[in-house]
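Working notes, structure below.
One chain of protein is taken out of this complex; the other chains stay put.
After this line comes subunit A, so read on.
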Amino acid sequence: MELMKLEIVTPEGVIFDDEIKQVTVPGGEGEFGVLAGHAAIVSLLASGVITIERKDGREVQVAINGGYIKVEEEKTLCMVDGAVALSGEDTNLAKNIALAKDLLEKAQASTLTVAAAVSKFDNIKK
């Protein structure tokens, strides 16, 4: 599978910069997935969860509170206001999930978004 570069930048710095297989983001007009070779697009991001499939197949979830995404053929850039990363092998996962939930709630996400996000987090635990 072809890989592409993903960068996630927050005002506090770069939090993710690696080659990945696929990323799914909560676009302003609905969720969409990006694979390598995707057409160039710039979109608003709503608050929600970014799901990243890493090159080794592991999944990482990043809760965000809105921002922008710029997709180019080789490279994808997400600029978000705030982010909390969650992955299966994290030792203090429970604490991070609480942080992520807090972030989403503060971003005035609808209860539906929070609920959808929480169910995604629950999947990580399993």
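Observations, loosely collected:
Keep in mind that, in the parts below, a residue touches a chain if its C-beta (ideal position, glycine included) is under 8 Å from a C-beta of that chain, and two chains touch if they have at least 3 such contacts; residues count from 1.
Assume contacts and distances are computed from a predicted model.
Of the candidates "Methylmalonyl-CoA mutase C-terminal domain-containing protein", "ATP synthase gamma chain", "L-lactate dehydrogenase complex protein LldE" or "ABC transporter ATP-binding protein", the chain left out of this view carries the UniProt protein name "ATP synthase gamma chain".
Only one of A:K21, A:K70, A:K101 or A:K120 touches the absent chain when the whole complex is considered: A:K70. Contact residues of subunit A toward the unshown chain are 9-14, 27-29, 39-44, 68, 70, 72-73, 77, 79.
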